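All protein chains of the complex are present and in place, except for one that has been dropped.
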Amino acid sequence: MRLFALALALAAAAPACAQPAPLAEEPLLQVARLPDVWPKSFVVVHDINFNSILDGRLAVVDTASPNQPLKGLVRDSQMGGALFSRQRGEILTAETFYSRLTRGERTDAVTIWDMKTLQPKGEIVLPGGKRQQSVIYPHLFQFTNHQKWALLANFTPAQSVSVIDIDARKVINEIDLPGCSQIYPTGERGFSSLCADGSIFSVVLDAQGKAASSATIRNVQEIDHQAYFSTPAYIGGTAWFVSQRGLVQGFDLSGPVAKVVPGAFSLGTAPGADPEWRPSGYQVINADTAGRLYVLMTPHGKEGSHKDGGTAVWVVDPVRKARVAIIPLKGPTMGIGLTEEDVPHLVGAQVDGTINVYDTQSGAFVRSLGATVAFNPFLVYTVR
Amino acid sequence: MRLFALALALAAAAPACAQPAPLAEEPLLQVARLPDVWPKSFVVVHDINFNSILDGRLAVVDTASPNQPLKGLVRDSQMGGALFSRQRGEILTAETFYSRLTRGERTDAVTIWDMKTLQPKGEIVLPGGKRQQSVIYPHLFQFTNHQKWALLANFTPAQSVSVIDIDARKVINEIDLPGCSQIYPTGERGFSSLCADGSIFSVVLDAQGKAASSATIRNVQEIDHQAYFSTPAYIGGTAWFVSQRGLVQGFDLSGPVAKVVPGAFSLGTAPGADPEWRPSGYQVINADTAGRLYVLMTPHGKEGSHKDGGTAVWVVDPVRKARVAIIPLKGPTMGIGLTEEDVPHLVGAQVDGTINVYDTQSGAFVRSLGATVAFNPFLVYTVR
Amino acid sequence: MIGFDKLAERLTRSVARQSSRRSLLALLGAGITGAAAFPVLPVARAAGHAGGPAHQPVTSGNPQDPGDRTSCDYWRYCAIDGFLCTCCGGSVNACPPGTEMSPITWIGTCTNPADNRAYIISYNDCCGVSSCGQCLCNRNEGDRPQVRPQSNNDYNWCIGAQSSVYNCSTAVIVGLALDKPL
Partner (left out) sequence: MIGFDKLAERLTRSVARQSSRRSLLALLGAGITGAAAFPVLPVARAAGHAGGPAHQPVTSGNPQDPGDRTSCDYWRYCAIDGFLCTCCGGSVNACPPGTEMSPITWIGTCTNPADNRAYIISYNDCCGVSSCGQCLCNRNEGDRPQVRPQSNNDYNWCIGAQSSVYNCSTAVIVGLALDKPL
């Protein structure tokens, strides 16, 4: 049996000597907060958590901290969606729950989390049990209308998009979208989607979230041989897509409907491939604010290689349509992100869970965060 | 674009040659069943799943199958309890759920699963949100009254035991149990618990599940220096406990109240220890039907070593109070189980997830099932 | 079972945007369709099993259906994405006890090395039990982005089952393909 007493009691009993004062008692019930304004070195890593997909998470990560990169976790269950807004000071997750974990009554809901405390602030229950569950695409859940609304993809397999008024905490409309997928916010209030017939389809929403008008541009994608990865990179109002074989195509989404940026171009070739360099991974293209594209590449490109992950990043200038640099990666990487720093860092999320940080200017490896933030990191979100 | 056709179409188009017939079409929507009577080589491995404790599982494992040992998974969420009954043909889990996975409304429930299909057959919702959650003790959830009732431990931290009528699908009573823990079924209808004052306390239940009488035996445990591991081994109606320092004590639980089996004895010593052999792990003692005890031992026994896991099993005859054999293990092992086979096998669940099978007669290593059934195997249940 | 991938293709291409969401659902939901794909894991083939020992082989015993069904290299798995049911209590064409097989599924076209024929493989998912966690495998021969649902294995096709919680994936032979895959 152990006996305990006060510091005071010990001090009284102890002989007078040169020993330093004991360590002070520490306050209980402390919970850390994140900075009011997240540092620009912060990103969010999406952990699909394959071994318990129903327990997926978002990891808030400081890429500048080699020893304490993990700053907190936010629940994102069952192939959930995620949105981040510095303006709102909020993270939104779109999730699916069952009343008995794996069975029972299904509830789809959007949860609104405070960026400083990572505590939930509110919830929007979504009717119908139809939220699209996929591994793992940021363009299934997007803002529009100046971040007052969120757009969420449904798939039953019928396709539609729910329009959510975030502050009103309700779904205000549902847009049917047969044959089209993904949500690319377009203009002030609306979105575009890519369609199975090779077209891009744009919807303009009115103030009630109803479709005010729509437009289609045919033959923007040759799905059999030049299918675009679903997740583009944004430079200003232009979304830059890359195809499975390395074709780059921009779409100007700054106006009410999508416009094709003339002049698709190829990423080209490079030595060291077997059989050829192709984009590969779950987040294969990203962009910095200087207007450069970063494309994750595998040297083992062939039919079926497009999700294997890459070992190099090609830096491309879409104006000059030219590769300007190659950044070698430390290991097979599934997704690439960029920090918001003035000179951004490239963040690579590896198959083995390791997160590595690279200098976008020199291409040099800067630091490894180890496999310390996520089990299966797939996407690296820039928080704007 | 790919074009598909019937086997018939292909056969018609193909030139006549010596090629064998194509593989036959296979039926869809098939779901495997377990044998009506589980083979005696089956055990159940409890996977606490540390990386997602809310997604804990039970793995049904055929220890005789080196290449397909995993026969199915049963949900056992949030440090759940588990019971198995060949007589009932049922598995019972005692779990805790939240309406939003990690937050929201709490529901505690017992689920009844069919042993052949592993499908749920029924549920008993438990009021009060007080089910004890611990890592991980089989004696928090036990049968009594010839498997008509289940007893479930509560901890808020107030301690009590719920009496559940399984077929009536309801909780019929709650027995307050301040200062005592664990449930050791005793007699026809009742249980014993070990108490913080060193006593063992027995309750006899009446037909309504109320306490009809109780009895206490004082000073059966010296918790400071000879605390018993909470999980005993059963030989007939006697529960054999082993202490953190290797003292073995039997309690006869076949009558209405517990009786001390006279003559506690020490496991003794053996060479090769640093500093000494002690029991260690989460399931450190088990028994075969021949009346032999198996104790999981570490050679690095000292204060605090009792959950490190062991590297040898000492086989002990509690009648002769003597060790009769030592079985060396392939790696650090957290729990040991025994199969129901006529000549039982010893099953060791290792820290690294590997399940290894040993011959109880010769002590020889028989086979490894690899790390193929559970992330964090802690307990190996014999299914009776 | 005849040509439904082609049906789905035609349906998506021509009917899609003209069709109401409800009628599309009715068509796709009517039975086993050639629609999209389940999906789950990536790069598992490259990554292999970090940690635990590999699974021991499970073979058909039929020389015309060669290969280890616990290995991501087995011929039927050319477009699979998930945990292999052979390692989870099921088999190459049956779900584990306790799960439900989703009737909606993604179809791949894989070449059997024993007879050099292209077979249509239905990757039906097993649902209602959490991630099996064994034999993770992701291959993408013929996989296309989500814009073409019936050719994409990233969708969770457990939406066709009572619970969308994913356990593992099967690879069922449902017929022969006339043409070789891309």
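Residue numbering begins at 1 within each chain, and the chains themselves are lettered A, B and C in the order written.
Please note the rule applied: a residue touches a chain if its C-beta (ideal position, glycine included) is under 8 Å from a C-beta of that chain, and two chains touch if they have at least 3 such contacts.
This is a predicted model, so every value here is computed, not measured.
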Quiz prompt | Full-complex contact with the absent chain, from B:Ala64, B:Ile326, B:Val351 or B:Val366 | solution = B:Val351
Quiz item: Among B:Glu25, B:Glu90, B:Asp165 or B:Asp308, which residue is in contact with the omitted chain in the full complex?
Solution: B:Asp308
Exercise. From the listed residues B:Met79, B:Leu205 or B:Ala233, report the one that touches the chain absent from this view.
Key: B:Met79
Exercise. Determine which one of A:Pro39, A:Pro66, A:Gly89 or A:Pro256 touches the chain that has been left out.
Key: A:Pro66
Exercise. Touching the hidden chain in the full complex, which residues of subunit A are there? Just list them.
Key: 1-7, 9-10, 13, 19-20, 22-34, 55, 57, 60, 66-68, 70-75, 113, 116-119, 352-354, 368, 370-373, 375
Practice problem: Write the list of subunit B residues that the hidden chain touches. | Solution: 50-54, 78-79, 96, 98, 101-104, 106, 132-137, 155-160, 176-182, 194-197, 201, 216, 221, 223-224, 227-230, 282, 303-309, 332, 334, 351-352, 376, 378
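In this section, only the chains that are shown with their structure count from here on.
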Practice problem: Tell me which chain's centre, taken as the mean of its C-alpha atoms, is farthest from subunit B. | Solution: A
Exercise. Take the average of all CA coordinates in subunit A, do the same for subunit B, and state the distance between these two points in whole angstrom.
Key: 41
Quiz item: Cα centroid separation between subunit A and subunit C, in whole Å?
Solution: 26
Quiz prompt | Residues within subunit B bordering two or more other chains | solution = 1, 55, 75, 375
Quiz prompt | Touching two or more other chains - residues of subunit C | solution = 129-131, 133, 142, 182
